[in-house]
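Left out: one protein chain. Kept in place: all the others.
Take a look at chain A:
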Amino acid sequence: MDKSYFTMFSLNPWHHYLTSLCRSETPARNSRCKVCFLGLVQSFSHYNAVGQRLGVSLVQAKEKGQLIFFEGLKESLSVLISQESNTKSQAIDFLRDPSVGLRSLYEFVRCTVSSSSGGGEKGADGAEEWGPPVLLVDDLSVLLSLGVTVGTVLDFSHYCRATVCSQLQGNMVMLTRCDGEEEADDGDDEGSERLHRGLTHQCSLTLHVQGLPTGYCRDIHGQVEVCWRRRQGDGQHTQKKLFQYKVHDKGASFFARGTSSAVL
């Protein structure tokens, strides 16, 4: 899947389906894609632990240079507490002053993915060429909670898409979260709703994850609506499919509506 850009949404805060699909990107490690992971809400050991259960060693990938993990939590402390200009961790500068924007974060991403085209050197075999880069972001809506405006976040995702997808033929996966119950006339919530709409417009595949409309169920954790946007000749063709899912320890299983093993 080249020239594509996925976005994932998790609507219902009760179901933290979160990065289960992010894990599905890890098989890309085998085909030597360079991965840039912006982990803004969880520490690296969380993803490492999950990856180990799925059979992927993130620590190894990090050591080989295949995975560049940006740990937002760790970098943020120095900025939030000391409040001094620190030339080391510039990518997280938006925490000090959100109006500055996400430019430095984008620069970090650009440097990371662009260096893949130069190839990582690997000893006697000669330069090891990395495949098209993959950018994973977890998650974008936390940026809104930290004071960054919606326009800035959309600009950031647009710039990243231009670099990663168009220029370098790579893929992007972004996760955002929003609440299901939003009042239509609530002006304050414009933020996450606008972000949702803006990202849906930009991306080619949307996975809309939410809880079951009928309520909470232990065996079926929720439903996923998959929207493909293809450009075919005269117009856009949107293909939608609805699945239900259940999250296990080692992954998630998807099935058509009504065919859960608990029901049949």
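The rule is simple: a residue touches a chain if its C-beta (ideal position, glycine included) is under 8 Å from a C-beta of that chain, and two chains touch if they have at least 3 such contacts; residues count from 1.
Methods note: contacts and distances are computed from a predicted model.
Undergrad: Select, from "DNA-directed RNA polymerase III subunit RPC3", "AP-3 complex subunit delta", "Pyruvate dehydrogenase phosphatase regulatory subunit, mitochondrial" or "Elongator complex protein 4", the UniProt-recorded name of the complex's unshown chain.
TA: Matching the unshown chain against "DNA-directed RNA polymerase III subunit RPC3", "AP-3 complex subunit delta", "Pyruvate dehydrogenase phosphatase regulatory subunit, mitochondrial" or "Elongator complex protein 4" yields "Elongator complex protein 4".
Undergrad: Out of A:50, A:102 or A:172, which residue would touch the omitted chain in the full complex?
TA: The missing chain is touched by A:50.
Undergrad: Who touches the missing chain here, A:95, A:135, A:150 or A:224?
TA: The missing chain is touched by A:95.
Undergrad: Can you work out which residue in A:66, A:112, A:141 or A:223 touches the chain that's missing from view?
TA: In the complete complex, the chain left out is touched by residue A:141.
Undergrad: Using the touch rule from the top, list residues of chain A that touch the missing partner.
TA: 13-14, 16, 18, 20, 23, 41-43, 45-46, 49-50, 53, 73-74, 76-77, 80-81, 83, 95-100, 141-142, 144-147, 177, 179, 181-183, 186-189, 191-192, 216, 218, 247-252
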